[in-house]
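With one protein chain withheld, the remaining protein chains of the complex are depicted in position.
Every chain is named by a letter (A and B) in the order it is written, and numbering of its residues begins at 1.
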Amino acid sequence: VDHARNGFDPHEILTDWDVGEVSIDAQGRRVREWVVTAVDKEVEVAPGVMFPAWTFNGRIPGPTLRCTEGDRLRIVFNNGSAHPHTMHFHGIHSWRMDGVPYAGLVQPGGTFTYEFEAKPFGCHLYHCHAMPLKRHIHKGMYGSFIVDPDPSRHPDAVAVAESRLLGSARNAEWQEIMICMNAFDLNFDDENEIYAANTIPFAYQQKPIRIERGRKLRIYLFNITEFDPINSFHIHGNFFDYYDTGTTLTPTLRTVDTIMQCQGQRGIIEMDWSEHEPGQYMFHAHQSEFAELGWMSHFEVV
Amino acid sequence: VDHARNGFDPHEILTDWDVGEVSIDAQGRRVREWVVTAVDKEVEVAPGVMFPAWTFNGRIPGPTLRCTEGDRLRIVFNNGSAHPHTMHFHGIHSWRMDGVPYAGLVQPGGTFTYEFEAKPFGCHLYHCHAMPLKRHIHKGMYGSFIVDPDPSRHPDAVAVAESRLLGSARNAEWQEIMICMNAFDLNFDDENEIYAANTIPFAYQQKPIRIERGRKLRIYLFNITEFDPINSFHIHGNFFDYYDTGTTLTPTLRTVDTIMQCQGQRGIIEMDWSEHEPGQYMFHAHQSEFAELGWMSHFEVV
Partner (left out) sequence: VDHARNGFDPHEILTDWDVGEVSIDAQGRRVREWVVTAVDKEVEVAPGVMFPAWTFNGRIPGPTLRCTEGDRLRIVFNNGSAHPHTMHFHGIHSWRMDGVPYAGLVQPGGTFTYEFEAKPFGCHLYHCHAMPLKRHIHKGMYGSFIVDPDPSRHPDAVAVAESRLLGSARNAEWQEIMICMNAFDLNFDDENEIYAANTIPFAYQQKPIRIERGRKLRIYLFNITEFDPINSFHIHGNFFDYYDTGTTLTPTLRTVDTIMQCQGQRGIIEMDWSEHEPGQYMFHAHQSEFAELGWMSHFEVV
């Protein structure tokens, strides 16, 4: 796969947090602004296989929007595609900002600005909600939306909240990555022929993700796979704690190695590799078919 | 869809708790009795589309049986259908009362009385368990079975238990609705062509459910969808707490916007709309196909 021609690289997508343009408003509140553009684009999803995608900012998944609980968010959405689209955020907001056919639908050439407060903290997502929904989602219109907890709002769990706050000293003790479980229906028969972590099948098998034993690992994981009822994440040789939706500061599940998500679900995985022998450790869907069709990846623990 | 001809209206089914006929037995215990009749019936499940259903009391889902933990329950089941049927309750009871082929199967024209104590408290269901199971379930033979907690048995959580007890002052502070996730295989090829909340596709999109911001919202949700491995509930613009099976007084999951259930699973959703702008908020399955085929609904928050 020619990542340069695609305009995005799955290895960069792991960590390219997009924190927007930050300013302070008249009330002294922090404001973050992003400009996101819908773009129709041929994407090479497997060697020589071009997929006629619809994208946010020319990439799949779209930009990883990251902010802090309580921020004022402004997402200027320009529709450069030939089809109407929206940005629907999983988060708390008014129906006016919901990005659905009756609120925030943008015609080709049009623009809309979604504005809301960042809440609740957690691991969320956004996706197009134009109709037909399955086609717009499956075409590639989705991305990660991460709201870090504001430690000052969580006096009983300040250290935990700080560890999740991008840019803090405690957060620097963690290696963080974002993984989107997605798939592609190449012949438009409502069945997927390709599965992946972050779009490109086997990308992290061919070139493993480097994991530092000296820092703990946090994964922001979401599932947007269309046409299949669930997807899953399984790690080899290790276990993790899981925070369903990332909206709590204590784990939902402790010491597991396999979790499943239906479409639109997501969560935070926390893992410790400090006592492991360096080497390659697989992670993949525990649906064998998905693993064999591309959702098979490796960590290179160093 | 002609609700009058069907004999039931999805908007009434949201709240028509059937508490049975209440009496006190010789030991001073509260007894509830219901008479439920199996009826074969053509049901209009989409405009002009008639489905040859088998029903409890001529409606899909059947009556919402609601009682209190510890009640003595008596369900007189008359089979007015041309096929043998049962009422199998998810709950604690003797095998004699289980409503399976070897206990409580009722031939056409016959009757059986299921008797057991209401336990455990929670959000349960009942369904026919005659064979072949998938055909009897899919034909429409299921309903909600809600057991409210008895506050006197939960001294550490009296207020929470009271808030779930129908008729109590604390319960009146909540708006409560019942939603059944179901589907219909119109051509009997073991795949569903229609999905819905409470049987009629898009019923709550065409006429949204009115949600009062001044009261909290509690949803008794169950999934009886046949032929698909899971179904799910996603809310727009808001988050909720989830009580798996409704059998606890503390939430299983806090602050989520999407949960999934396999067939026979159920739970209680609690949501607060008090700070939201009035307007329309979607809720639907986050399987796009299900949403597009009818399991798409709206709240009108007022």
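Here is the rule we go by: a contact is a pair of C-beta atoms (placed from the backbone, for glycine too) under 8 Å apart; a residue touches a chain by one contact, two chains touch by 3 or more.
As the structure is a prediction and not an experimental result, all values here were calculated from the model.
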item	value
Hidden-chain contact residue, picked from the options A:19, A:249 or A:282	A:282
Absent-chain contact - pick from B:28, B:48, B:132 or B:155	B:132
Sole residue of A:193, A:270 or A:292 that reaches the chain not shown, by the stated touch rule	A:292
Which of B:81, B:265 or B:288 contacts the chain that the document leaves out	B:265
Hidden partner interface residues of chain B, rising order	88, 90-98, 100, 102, 120, 122, 131-134, 137-138, 190, 226-227, 229-230, 244-245, 247-248, 252, 262-265
Interface with the unshown chain - residue positions in chain A	228-230, 232, 234, 236-239, 253-258, 260, 276-277, 279-282, 286-289, 291-292, 301
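We adopt the following convention: only the chains that are shown with their structure count from here on.
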item	value
Centre distance in Å when chain A and chain B are each reduced to the mean of their C-alpha atoms	34
